[in-house]
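One protein chain is absent from this view; the other protein chains keep their places.
Residue numbering begins at 1 within each chain, and the chains themselves are lettered A, B, C and D in the order written.
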Amino acid sequence: MAKKHKHGRKRRTHVKPRRTAPGAAPGTLVADPAAPAPVISVMAYGPERLLQEDVADPSRLRDYIQRWPMTWINVDGLGNAATIEAIGKALGLHHLALEDVVNTHQRPKLEEYGDHLFIVVRMPHPEEPFQTEQLSMFLGADYVITFQERAGDCFEPVRKRIRERRNRLLEAGYLAYSLIDALIDSYFPVLDTFSDRLERLEEEVVQRPTAASLGHVHDVRHDLLTLRRSIWPSRDILNSLARDPIPLISDTTRTYFRDCYDHAVRIIDLVETFRELNSSLIELYQSTVSQRMNEIMKVLTVIATIFIPLTFVAGLYGMNFNTQVSPLNLPELNWYYGYPFALSVMLLVVAAMIVYFRRRGWIGA
Amino acid sequence: MAKKHKHGRKRRTHVKPRRTAPGAAPGTLVADPAAPAPVISVMAYGPERLLQEDVADPSRLRDYIQRWPMTWINVDGLGNAATIEAIGKALGLHHLALEDVVNTHQRPKLEEYGDHLFIVVRMPHPEEPFQTEQLSMFLGADYVITFQERAGDCFEPVRKRIRERRNRLLEAGYLAYSLIDALIDSYFPVLDTFSDRLERLEEEVVQRPTAASLGHVHDVRHDLLTLRRSIWPSRDILNSLARDPIPLISDTTRTYFRDCYDHAVRIIDLVETFRELNSSLIELYQSTVSQRMNEIMKVLTVIATIFIPLTFVAGLYGMNFNTQVSPLNLPELNWYYGYPFALSVMLLVVAAMIVYFRRRGWIGA
Amino acid sequence: MAKKHKHGRKRRTHVKPRRTAPGAAPGTLVADPAAPAPVISVMAYGPERLLQEDVADPSRLRDYIQRWPMTWINVDGLGNAATIEAIGKALGLHHLALEDVVNTHQRPKLEEYGDHLFIVVRMPHPEEPFQTEQLSMFLGADYVITFQERAGDCFEPVRKRIRERRNRLLEAGYLAYSLIDALIDSYFPVLDTFSDRLERLEEEVVQRPTAASLGHVHDVRHDLLTLRRSIWPSRDILNSLARDPIPLISDTTRTYFRDCYDHAVRIIDLVETFRELNSSLIELYQSTVSQRMNEIMKVLTVIATIFIPLTFVAGLYGMNFNTQVSPLNLPELNWYYGYPFALSVMLLVVAAMIVYFRRRGWIGA
Amino acid sequence: MAKKHKHGRKRRTHVKPRRTAPGAAPGTLVADPAAPAPVISVMAYGPERLLQEDVADPSRLRDYIQRWPMTWINVDGLGNAATIEAIGKALGLHHLALEDVVNTHQRPKLEEYGDHLFIVVRMPHPEEPFQTEQLSMFLGADYVITFQERAGDCFEPVRKRIRERRNRLLEAGYLAYSLIDALIDSYFPVLDTFSDRLERLEEEVVQRPTAASLGHVHDVRHDLLTLRRSIWPSRDILNSLARDPIPLISDTTRTYFRDCYDHAVRIIDLVETFRELNSSLIELYQSTVSQRMNEIMKVLTVIATIFIPLTFVAGLYGMNFNTQVSPLNLPELNWYYGYPFALSVMLLVVAAMIVYFRRRGWIGA
Partner (left out) sequence: MAKKHKHGRKRRTHVKPRRTAPGAAPGTLVADPAAPAPVISVMAYGPERLLQEDVADPSRLRDYIQRWPMTWINVDGLGNAATIEAIGKALGLHHLALEDVVNTHQRPKLEEYGDHLFIVVRMPHPEEPFQTEQLSMFLGADYVITFQERAGDCFEPVRKRIRERRNRLLEAGYLAYSLIDALIDSYFPVLDTFSDRLERLEEEVVQRPTAASLGHVHDVRHDLLTLRRSIWPSRDILNSLARDPIPLISDTTRTYFRDCYDHAVRIIDLVETFRELNSSLIELYQSTVSQRMNEIMKVLTVIATIFIPLTFVAGLYGMNFNTQVSPLNLPELNWYYGYPFALSVMLLVVAAMIVYFRRRGWIGA
């Protein structure tokens, strides 16, 4: 996703190629061969008991849901279309939704399919250039199924709470909220990174702007656009979860989603602020650079301007007029104090110019 | 549509001239004489059988619709008003809609005419400069009629599915969906092209900006505006097809249109992102160019500034003061080490200036 | 309205002075003395017969409406308040509407007054600078009354259809539609002009930008703003005519207005595109100009930079050190190959600099 | 409000200080000591009779309203809190509204207080820098009360109509409309001034831009922002008066307010156009200035570039190589046509450079 740029910047690719060919029958699953193979792990629990295991055979998945009060099935890696299809078949997931799971370029969205909800949100990655991973979630009455692009997520604290104090997490809607809340909150450290980048950039731009600085500003803009594209639609989803009468979400959980919605709005606020600040860095940069250039040109031109009249005076007394022919021809050449006189004239010229330049503020006092 | 520009860029024309004269009675069909002649091809099928043939006589078209469970009539080329009119008459199409079919500059739109829907969308062409072709579609209870500006389209996979596995495609609404979906999805490869163009442009702008670079940025902006004008209204149409209670669209098909709507929104997202990135290329360009210019001017000015005092010293000792008249007149000229002394003075001046310039960071270390 | 500018551009006036004094009783008619005198012409017709004549006495106008199935009264010129008032009185038009007829700076609008509609739209003029003329229309059950600022309009095709094939035009709403449609469609040739102007401007700006170019861009922006101010509100009016349940407009006619609305939206699309393209011309211009300036300065500075060291060398051997006093003082002056040596040094310096400049890409290969 | 700026511009203050201290009990009246003292004048009238007098004692005001069919009380000047409070008490005005009357920085607004309406609009002043005065109006069933910041207003024509032909003005709502209409229409002359200022500025910017020009553009922007802040909310008020079912406004009067609303919309249109035109003046200015600067630098650099090679040639023949030592040392110095030869070389160089510069279009033909 990120190739190395000549100027030391990592290059951003703008669009992920679509996996499925245009015109293919909808619901056709085409896995990315480079993606990691799916690993299925299950957390099934009731108030008293907890089962946590990895599952190799997708067809067994329905059993967990039927036997346990609450089941969370998590799939890491989408590199095998057959496995994903088997999971979908075992759990009765809609093929359009499954297609969206595999094509990991989805916009965050919320869709109702009969008895379950299909939610797509995007999990931020801390590295630079900024990237997001797609989290696809199916929410049923007593199960939550999540698909991630690869292992590693921000859900460890939720798993810990399931293991330790799972009372509230027996409700599927609340588990979904906990996962989404953890995901949304994981944007905050990312924003901190952006804040740091902007501060470093501002310092760079003001103190020691180089040819690469504007490239860095451009990169931040690019990353902010990516971030914005993943958080804006999330807000709409959270708004819907917090206000619409969705049967799978209890009133209490709705209050929690409202809180999560507030976080999303705050993230958007900050992203927009960052975008404005980043834009103004360009102006700062251009101004600093031209200021420096002006400074250099001014000093150089002042030096040249001071020496040009001096060179003229020297040239004057380098003329070969015949002083023998007439006393009018360069008589200074034969004065006793001729050379000191010429030097004094030069000094005077320099002094006058320096005074003049200083008065107009062109050179420092 | 695309003439060759002097600067090696293809020129864009901004408006297609309207065919029908202002004030003409509505529904007057005026064909573009330069357009290809209409070729009518029919795919008529039921669960068991399939008929696929070209039709020369428009008046026979109604028969297919009456005799077959499902008929798809496709017309390639709009160069003959009489033929189009005959088709319209045979199939009972509204003359206002027919006028829109022939005037191929329509905005994407969706209109209900009694028992059939009239849909206009725009099919992207992969070439540069970016262009779109108008696809006009009539959707009835058991037929779909499509008009294209010329032969060649993105519907081959749909035709293949009709030939091979046409169960779902027996519903007219679903066939319409399949065609529109194929069309919308054919924007994705176009977006890939834009992505590549933007990356190449960014590299060009940062590494070797020329006088033509900004022209290229301008062209991309132009193409993105065209793309935007054809995809934005498509979104509204898809939204309407996915949410409004249109009798010709079944609930199941509506779910599919929702998916298609999501794709349109994603395309819009990317178009807007591309527009922002393209805008910021202008800033990058201007900054790179002025940076390079500054660099050149700086080096040249530094060279000049270093030599100007030297020339002055040389001029000084080129003065013709009479050294015989007084010992004060340029005594250095008669010194034993006069010339070496002058050279040393010059070297010292150069060294001092270089040290000064280096300290201020004006020349590399 | 358009005075000649020093720079060869026609000057735009921004606001038309209001005729009626602020605070005057509403409905006070004050005619522009410079406007042409009103000429009233009537087309009265039924399915069988057609009467077409000019009318001098406004009080006779009501007779036409009462005696004929359908009457179209057209008034060209608004230069006589008494005549306009007499027309209004004869036909029972609201005085507020009449005031708007005379003050020809109205925004396009649609108002219901009891049994008739009052519509204001703006007719584009093809000349440059772009201007619009106000068309005020009263639409009753069996009459249409139109007021134009001066003779000459885009309604000839409609008149021709009335004379030749007036079946549909027996409905007042449809006649109103035909007139408005002709007016809206007459924007398309204007857009073609703008398209041409923009293309010419782009070529001018890229190929041979002059001091006046930006003025031209500024003029186009000005004209586009005028165009935009007259077409945007027209869209709202057409939307209202196409969707609101107005009794004077039949359902069939409403379908036609929907088509007309589509045209207005397309015009707006193009106007906005033109505005964007025009804005980007400014950037193109500034970039081209600074590119050219940079080119000139670069070449000039390169020339100066090459000669400055040469002049120094020449100055060096122009120094008057006494070669008799010591063999260290400018021994080159007495060398056999002294002059050729000096010339070679100069040539070497020039060659080195040219190689250096070429390597850095500052001068062409 | 307007202090003199060093650069000959009047300085704008951005915020009026608030009179009432934050946290004070709402409805606390604090008068501006510098404001003129209130002068109360009453116009009380019926169909037959008219009373017009100044009133010193606020407590008598209620009598007029009770005894006359229609009363208009106008207060000029707000410099005495006690008087304002007495007026409010006598007429039963809400203390929050009274607070708004005295704090003359209100945004235009419309509020219902029980049986009367409270309306705030802003009256434009023709002077530069642009300023507005607050008009506060109370509208009851048979009275209108207006508060102005100081004497002098745009209501003379309304007073004249009351004196001469007051039939319609017996309705309080219609009187309110007449006053607001006069006020809104008084924006048109102000817009004319802005139009003139913009035209003058455009000429200044294109013909003879000075350091102060951009300051003038900045001032116009400032004034347009002030104008915009006062007219935008007025539109909402007029919209509400023209469409909402407010009992104090009769249906007929509502039609008039609709007309007034149209005027407000037209003013907004023009203000936005002016803002765009003003923005583009900055680009014009920067372009003109840099064009001029470029012109100067080009000519100067061309002169320098032409002379530098000449000086080099002169320096060449000023070298002191010993022509006695060898025939290779500057043999030209001893040629019979040496000096003419040198001059010819110089002329040739000049001619070549001029031809080259002319070909590249750097100097005029």
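Simple rule for what comes next: contacts are C-beta pairs under 8 Å (C-beta built on N, C-alpha and C of every residue); 3 or more make two chains touch, one makes a residue touch a chain.
In this text, all values refer to a predicted model and were calculated from it rather than measured experimentally.
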Residue among D:Val265, D:Leu333 or D:Ile354 touching the omitted chain: D:Leu333
Which of C:Gly215, C:Gly318 or C:Gly338 contacts the chain that the document leaves out: C:Gly318
Full-complex contact with the absent chain, from A:Met43, A:Ala81 or A:Cys154: A:Cys154
Residue in contact with the excluded chain [from A:Arg67, A:Arg163, A:Lys298 or A:Arg358]: A:Lys298
Residues in chain A touching the chain absent from view: 154-158, 161, 165, 178, 181-182, 185-186, 188-189, 191-192, 194-195, 198-199, 206-207, 255-256, 258-259, 262, 265-266, 269-270, 273-274, 276-277, 280, 283-284, 287-288, 290-291, 294, 297-298, 301-302, 304-305, 308-309, 311-312, 315-316, 318-322, 325-326, 328-330, 360, 362
Interface residues of chain D (partner: the chain not displayed): 6-7, 11, 13-15, 17-18, 20-26, 94, 96, 99-100, 105-107, 109, 111, 113, 211, 214-215, 218, 221-222, 225, 229, 282, 285-286, 289-290, 293, 296-297, 300-301, 303-304, 307-308, 310-311, 314-315, 317-320, 323, 330, 332-340, 342
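The definition used in the following text is that only the chains that are shown with their structure count from here on.
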Partner chains that chain A and chain B have in common: none
Where chain A and chain D overlap in contact partners, by chain label: none
Homomeric contact chain B-chain C: same or different residue positions, threshold half: different
Between chain C and its twin chain D, rotation from the CA superposition, multiple of 5 degrees: 70
Length of the line joining the C-alpha centres of chain B and chain C, rounded to whole Å: 25
Euclidean distance of C-alpha centroids - chain B vs chain D, Å: 41
For chain B, residues contacting two or more additional chains: 290, 297, 301, 304, 308, 311, 315, 318-320, 330
Pairwise touch network: line, ring, star, complete, or other: line
Pairs of chains satisfying the touch condition: A-B, B-C, C-D
